[in-house]
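Complex shown without one protein chain; remaining protein chains in place.
All chains are identified by letter, namely A, B and C, in their written order; residue positions are counted from 1 within each chain.
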Amino acid sequence: MGDMRVVVGGLRLRNPVIAASGTFGFGAEYAEIYDPARLGAVCTKGLTLMPRQGNPPPRLWETAGGLLNSIGLQNPGIEAFIREELPRMKAQGITVITNVWGNDPGEYERSVARLCDSSVDAIEINVSCPNVSRGGPVGEDAIRTAAVVRRSRKVCTLPLWVKLPPAGGLAVARTAQEEGADAVSAVNTFRGMAIDIKTGKPVFVNVVAGLSGPAIKPIALRIVYELAAALTIPVVGIGGIGDWRDALEFIMAGAHAVQVGTANFVDPLAAVKIVAGLEKYMEENKITDWEGIRGNAQQ
Amino acid sequence: MGDMRVVVGGLRLRNPVIAASGTFGFGAEYAEIYDPARLGAVCTKGLTLMPRQGNPPPRLWETAGGLLNSIGLQNPGIEAFIREELPRMKAQGITVITNVWGNDPGEYERSVARLCDSSVDAIEINVSCPNVSRGGPVGEDAIRTAAVVRRSRKVCTLPLWVKLPPAGGLAVARTAQEEGADAVSAVNTFRGMAIDIKTGKPVFVNVVAGLSGPAIKPIALRIVYELAAALTIPVVGIGGIGDWRDALEFIMAGAHAVQVGTANFVDPLAAVKIVAGLEKYMEENKITDWEGIRGNAQQ
Amino acid sequence: MAGKIEVAAAQVASNVRVAEGIFLLKLRGDYSAAPGQFYMLRAWDRNPLLSRPLSVFNLDGDGISFLYAVRGRGTGLLSRLSPGNEIGITGPLGNGWPRRDGRIALVGGGLGIAPLFYAAGVFSGSDAYLGYPDEPYLVDEFARVAARVMVSSDTGAGGTKGFITDIFDPDGYDACYACSPRPMLAALDRICSRAGVPLFVSLEERMACGVGACLGCAVRTVHGYARVCRDGPIFPSSEVMWNG
Partner (left out) sequence: MAGKIEVAAAQVASNVRVAEGIFLLKLRGDYSAAPGQFYMLRAWDRNPLLSRPLSVFNLDGDGISFLYAVRGRGTGLLSRLSPGNEIGITGPLGNGWPRRDGRIALVGGGLGIAPLFYAAGVFSGSDAYLGYPDEPYLVDEFARVAARVMVSSDTGAGGTKGFITDIFDPDGYDACYACSPRPMLAALDRICSRAGVPLFVSLEERMACGVGACLGCAVRTVHGYARVCRDGPIFPSSEVMWNG
């Protein structure tokens, strides 16, 4: 039987399948359906230093093979998370990655420092949320990203991942690596929009929203493939992964692990089914560990 | 009855629905299904100075709501086009836009000059093909784009459109405008890829291919919306347009006209159905001309 | 609060048109739900991408049923199901109506009558006020489970002409449970609060996860944004921000 375990940027995972930030809450909801500790890890909803109420509705809009969301980082704030959610998550045996967002490098630093002082297992710095600021996210700019990662790294001894936007390019990823990130996760949602032809107005109050789901998979896969070739730190693949075949494509492209987001909405069991599917694949193909296939598609 | 006509960057169209480059050949094939002169215009397959044989198969791969293609600008060359295709197109009453690609600014210039000396109605400079060069297309770089547009403009008195890649950003579009483009068309396909998990290798010989179809619509719409706000020249909206409702979204976002690509493969009648759908919409909503709704979604 | 959520492949027992564009879907099997709870349903692969929320219309030894209107593609695909077809369902979801003693009025407008049938069965002795756009349907069925049934319709067909708010008087009720398009709920809120009768409304929002994880179905309440799928769909009317 294949060994499903993997170490990703300093974080030990029992398998490479992670619930993606913002699609799995803090693991409590899906825990009524299956044991989230069966996943490699759960990445929390994006956290901020202070609570955030998020964007006004509507927050969701379906597109062809995709989903636009404009949640706007609604979250209870880091203190409430550490007090009310984290102990339960740890008690359930969940490996906890905290996704964190800040208004500026200083806020990132304070948030990361506070989380580092808790029992979370790793921190994913979100420089890629399309729903909280007009214009592109910080992660589309190498200089601003550098400041965020540098200051976060200084106060953090835990595994530190940087979650990239699809439009950041290799320069931003390299910057994250140089500033000491242990891994990058790619990608966050794509900036998209929809117009309600009945009113002639944008569907979302913020106009722009984040596109996720199967629609984005080919682009996300290409980005992950390019990142894996360009970086020495591990890449966590995200974007439209719906079944174990999709997950395998990302691993073959070079990803150390994958995150499953929108697919949880399509099938609440999607993430555990991917774990099972990969396990079966390993067995049937006599693959003993991920080294055997990771990055095989690279030239 | 509403007036469907529109002038886009110096080009008069009987309606704002154009067959997108590379999806409609030179109009001869679909002419066996309906009269292509019923469309606003036909944009030709990308042309080059010399004939190109294109990329080795496979050239197509389906994704969720999308299509990856790696045609690689197979075309008979500009001379053969002018000799063998153009006279027939003109005789059929088709408004002809020629999509043109070059290896360098000099080649663009020569191609544009030659086309300008023919009976084509407009030229669309393709700085955005993802299938002919490793790395991003010229249109992801403002400086290289400037050189192409400047030299083309110098030799061209016909309407000159610049077709942008999705990852070019506003800077490239502004450059095209400054260098004298009469309009921009946005967007070309997104750089995507697929891996065949049976072989563990990329599906395409070039690894990267271009993603089109309904999957990309929300992102393309957002780009068109941003371009329409940022530019003074007209924007031609392209990306995942499948029916008149999609077309209307782009017009409400600010597009002067739209191009229909992959939808032609889904339904050979897609483009004419969009013309009919828009006509009916105008009538039912007592819209007399496009000024009445174009850009209404802009804030 | 919600107990265990089940993800099941259910078998269609029947799928019958009960009025123009309105269907009653019965699934075989052993399910659970409280009145006002809902399930996420899907009978398609990836188009539409998301599942569709439907309130529990009824639950008995044979199975579970849903009453739905054909709106768009999702409900259109549901309407094509035949006995024996398989369908994916996840639930029960949401909180459901609280159990209150005394006289209960169930007020529904349009497809808002869907969750009231099961509620009438469980909260026995309740009165049902049903508002239809046109020709009423399932009135006899409601008459079997509710103490009294009052019917109105916009056209006057089969009942009093007008809105259900025209014939519903909260006086004498200990609580009112309502489900309908939002404008009617807002009107009910004014009527009930004037009469001092506690009102519990069932709200709707577009949903992705249906379980409370994505924060996509937010509605504004006096406590800030709440999730329709998990904090609701039933809310005390007094906590809903009716104008925004």
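The working rule: a contact is a pair of C-beta atoms (placed from the backbone, for glycine too) under 8 Å apart; a residue touches a chain by one contact, two chains touch by 3 or more.
None of these values were measured; they are calculated from a predicted model.
For the chain missing from the display, the contacting residue among A:V6, A:A64 or A:A270 is A:A64, taking the whole complex into account. Across the entire complex, the residue among B:P214, B:P234, B:G254 or B:G295 in touch with the chain not shown is B:P214.
For the chain left out of this panel, the touching residue among B:D3, B:E29, B:D117 or B:E178 is B:E29.
When the omitted chain is restored, the residue from B:N15, B:N99, B:S118 or B:T262 that touches it is B:T262. For subunit B, the residues touching the absent chain in the complete assembly are 22-25, 29-30, 32-33, 45, 53-54, 56-62, 64-67, 69, 71, 74, 213-214, 262, 264-269. In the full complex, the hidden chain is touched by subunit C at residues 45-47, 73.
By our rule, only the chains that are shown with their structure count from here on.
Under the contact definition stated at the top, the chains bordering both subunit B and subunit C are A. The chain closest to the protein's centre is A, with centres computed as averages of CA atoms. Once the centre of each chain is set as its mean CA position, subunit B and subunit C turn out to be 47 Å apart. For the pair subunit A and subunit B, the distance between mean C-alpha positions equals 34 Å. Mean C-alpha positions place subunit A and subunit C at a centre distance of 35 Å. Multi-chain contact residues of subunit C (touching two or more other chains): 46-47. The multi-chain contact residues of subunit B, meaning those touching 2 or more other chains, are 64-65.
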